[in-house]
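Structure in structure tokens, see below.
A single protein chain has been omitted from the complex, and every remaining protein chain is retained in its original position.
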């Protein structure tokens, strides 16, 4: 089997100085299992990057490592050039990294609005705790929440509770909660699972809009087509290692990637 | 009115000291910390104030303030000791802590009065119901603040999904520690005020029965809000009066009420009320929801058609979608 590593690309193949997020020889081992086995990459500013990989390739663990929910065995994490490999999980959000989860994690007893407000609370809390929020504070918060809800197509559903929403809508609440934080980096963990084509396109459009505003995004998805459509840059993982990095069309045709997905070499090159 | 007040003054006092006891435990439950330490702090509050007043000539306020501070610190230390325990094991560790406090009270010799306890705890300033009500008002105000707005949302997150809370920038460990400190403050207040009014305390008044009492209040009243705890406290202080005819059967009735509540109403009375309220407002949202559903059904049909198209497309180009899921 070919150990096809990173192909030289006109795009970048390794971390750059201006990257928003840099991983340097990152490894996460659980006992004998090497879930992430030495990954080095950088997320370019203002781009949408994607991580492709079959089940068990380590993508979720990688996300866990990036958000500090999973401890590192080795390597460094850098955000905006600053090393954050040792911070506590709750500090990650404060850095400006927002995320959604693979399984929807909304608070069932709160309304959609309140769930999204939870995300805004983080950036709103720059006051001393004894000062109650003033009118101006409340208006800013309301505006931010309303904007986030509108962008994710949830206007009018503020008063509903997660239990009353379809799965696709619940996912959108998660996204709204993440973007209301005005993050500098947005991590999306399989955001369109459970959505139909219609909704998937909307999410893709939302991501394009966010990119236009300068937001850097990292998406982990199973829907290869969506990744190809939406991402500026793709990384492919298998068995904890990076096996390809480049433009989506290149990565998707990479023999190592096809072997990881299909388990065989595809000699027929039917594409242009 | 004042007749009622004076003939029932003990019950009125009980209602509010028991409220503080139950709040000291409920506040931890609300943050997902399954701890009964509040009962221990109540015991420490009672005995602590009694000791300071009887043996060291403290006044009421200074004794209370000192004990509250001490219990807050003990609460913090306890939080460090049990920081890696959760759920059932945390609960049992705190139960053990409560029992140890009881044993110390039993065996404290002249300091704690042994199995007879301490009595004659009288202070120059007599503490009575108005003081108690003032303290409770402040406490309830704090509870109200903690249940609304950003604080309320964060506590909800810390309880229901600590990992999510972390991802939202909330320092879950700090909330846990705070819950122990607050439990210490509330328990000490309840116990301290209790003895200042009852003037006597014995080992059988603290310990496991307090845990059972607080639990019954929280189960029946509801664990999410201070309102539930107040309802519970009122019920279980005044039920014996109502049940006077039933008389000695009352503890059996208690047990049955608790058992039924635990099985059928895990949210307590406030849980049921909130459910009903929500179901009514949900019905008014139902229309909006229905049209949404119709829209989604249509989209799903489109989706099925496009999926077939997509299959064909992908089969002739790059990799098919979806790995080995």
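Letters A and B mark the chains in the order given here, with residues in each chain numbered from 1 onward.
Operating definition for what follows: contacts are C-beta pairs under 8 Å (C-beta built on N, C-alpha and C of every residue); 3 or more make two chains touch, one makes a residue touch a chain.
Here is the rule we use: contacts and distances are computed from a predicted model.
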item: Missing subunit (named according to UniProt) among the choices "Branched-chain amino acid ABC transporter permease", "Cytochrome c biosynthesis protein", "Aminomethyltransferase" or "Electron transfer flavoprotein subunit alpha/FixB family protein"; value: "Branched-chain amino acid ABC transporter permease"
item: In the full complex, displayed partners of the excluded chain; value: B
item: Candidate in contact with the missing chain, chosen from B:11, B:73 or B:256; value: B:256
item: Options B:65, B:85, B:142 or B:273, residue touching the unrepresented chain; value: B:85
item: Selected residue (touches chain absent from view) among B:22, B:37 or B:95; value: B:95
item: In chain B, positions touching the absent partner; value: 34, 81-82, 84-89, 91-93, 95-97, 99-100, 103-104, 106-107, 208, 211-212, 215-216, 219, 248-249, 251-252, 254-256, 258-259, 261-264, 266
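Note that in this section only the chains that are shown with their structure count from here on.
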item: Averaged-CA centre spacing for the pair chain B and chain A, given as whole angstrom; value: 37
item: Sites on chain A touched by chain B in the complex; value: 53-55, 67, 69, 88-94, 99, 101, 105, 107-110, 114, 117-119, 121-122, 124-125, 133, 156-157, 159-161, 164, 166, 168-169, 177, 196-199, 222-225, 228, 249, 252-253, 257-258, 261-262, 270-271
item: Complex contact set, residues of chain B against chain A; value: 149-150, 153-154, 156-157, 160-161, 163-172, 224, 278, 281-282, 285, 288-289, 292-293, 296, 299-300, 302-303, 306-307, 310, 314, 316-325
